[in-house]
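Of the protein chains in this complex, one is absent; all others appear in place.
And then subunit A:
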Amino acid sequence: MNSIVFLVVIPIIAAFLSLFLGKVNKLIAYIVTIFNLSFSIVVLVSGKIPFNVAIGGWRAPYGINFVVSDITIFFLLLINVAAVLSLTTIKEHMEYQFYAFYFILLAATNGMVLTGDIFNFYLFTELTTFAIGGLVAYKRDRLATGASLKYLILSSTASTFSLAAIGLIYKTLGTLNFADIASKISNLNKASLSLILILFISSMLVELKIFPFNIWVVKAYDASIPAVNLFLHGMVSTAGVYGAIRILLMVFSKNSIMLSQSSNIANILILLAFITVIISEIGALTEKNLIKVLAFSSMAQLGIFLFGISLGNYEALKGAFYIVISNYFAKFVMFIVAKNYSVIAGSRNYEDMKGLGRKYPGLAIAFTISALSLMGMPFFAGFWGKLSIVGNALLMDKIAIIGVIIILISSVIEGVYYLRISHTFFSDGNIQDTKLSRINCVLPIILAAVILIIGIYPNSIENIIWTMINEIQNTPEKYIQVILPLK
């Protein structure tokens, strides 16, 4: 399956072509994205997973390689589905730059997931950063430029950190390959490993929207157009989550016992997750702008995800995966609903959206279902995530129990602000002219149905999650030996 590199190369070529194509760009964007999606489905059903692709013919630790394993293909599908869904929200004509940025973003997020080389990962992260910087600034007003500059400054600083970490890895271990690093990491001095980890983690927290590196999030969501919101949520965050899982849990963990082994790094991460959850829930509670509420809420969800993966417990990790999946679908529904309602209401303030739920009940019901799922109501997708994390954290030490309390309080706060919004949708109000076609309601309802199916019948996805956790548990057999076969 050497042809997997097409997933990166085709969008990049499309990016160059998009400079000249003008109005055809929209069609090309659909063709390329659907190509990526169908190619990843072909890889999934081909039954050759896991496999390793050496680019340039140079074998693994020496050249650059792409690896496709169970985790990879799952996140690859999530990202490409997100790309297709986000494209459907673009109705108006866009300038050629928008499509150039989009193609690079598609290539970079696919590449981040596929790559098996840490420097290559860094480059794809850079590409994502600059593409998102351009996309956020697309409106070209004061707010958009400010948000974009803020994001660019923050993530450039972060990439300096990660470049330093990569340099230190190359100096100490003499290799850049994920699998090679993972097999040699136990030779590394403990203090040196901690320094490398803290540098690398601080760069990854930008994409994961964790305090104190999340000051860009709310502004960037607020300033950008709806499609870019979905890119940020569905593609960039998902790639960031993948990076955290692959690098923190599989590459930099001694004997795959996860972070708990590398001393107080895990404690620092748990602390940061707490602060993120608290700050973002309070921010969401006081906010009236619907897009900003959603931005705050996605920060909180990623905070819970980080708490789940830092606990060092496989059951809690299962919960973290559930959180990622439920947040992925729920935020899609919510952003699309927010987009449609704000077009009708003429403002992003949710108090102006009174009565829209009576006029378009499909959208409002889909919104409520996703809100209940994010809160962790039983029989919605998010419930199983919070249940696993809370249930397993209770059995652990003090700091985890504080986390349980914080998660439960945050669920209550989420309930307050989300149900307030839902109530506003269904309360009496007068709407003047309506120009929303019913076709816009179809997608959110389908996604909400997916959330319900996962919630009522979690076994549908439980097997996939356990396959992924199994890969993390058996990193030497399932990942390292695929790339570096024993001689």
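Just so we're on the same page, contacts are C-beta pairs under 8 Å (C-beta built on N, C-alpha and C of every residue); 3 or more make two chains touch, one makes a residue touch a chain; residues count from 1.
To be clear about the criterion, contacts and distances are computed from a predicted model.
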| item | value |
| --- | --- |
| Protein that the absent chain corresponds to, by UniProt name, given "Ring-1,2-phenylacetyl-CoA epoxidase subunit PaaA", "ABC transporter ATP-binding protein", "Multisubunit Na+/H+ antiporter, MnhB subunit" or "Protein kinase" | "Multisubunit Na+/H+ antiporter, MnhB subunit" |
| Residue of A:T160, A:S192 or A:T286 touching the missing chain in the full complex | A:S192 |
| Option from A:S69, A:T89 or A:T175 whose C-beta touches the chain left out | A:T175 |
| Residue among A:V5, A:V84 or A:L436 that touches the chain left out of view | A:V5 |
| Residues from subunit A at the interface with the omitted partner, ascending | 2-3, 5, 9, 12-13, 15-17, 19-20, 53-59, 61-64, 97, 100-101, 104, 107, 111, 119-120, 123-124, 126-127, 130-131, 133-134, 137-138, 140, 145, 148-149, 152, 168, 171-176, 187-192, 194-195, 198-199, 202, 212, 268 |
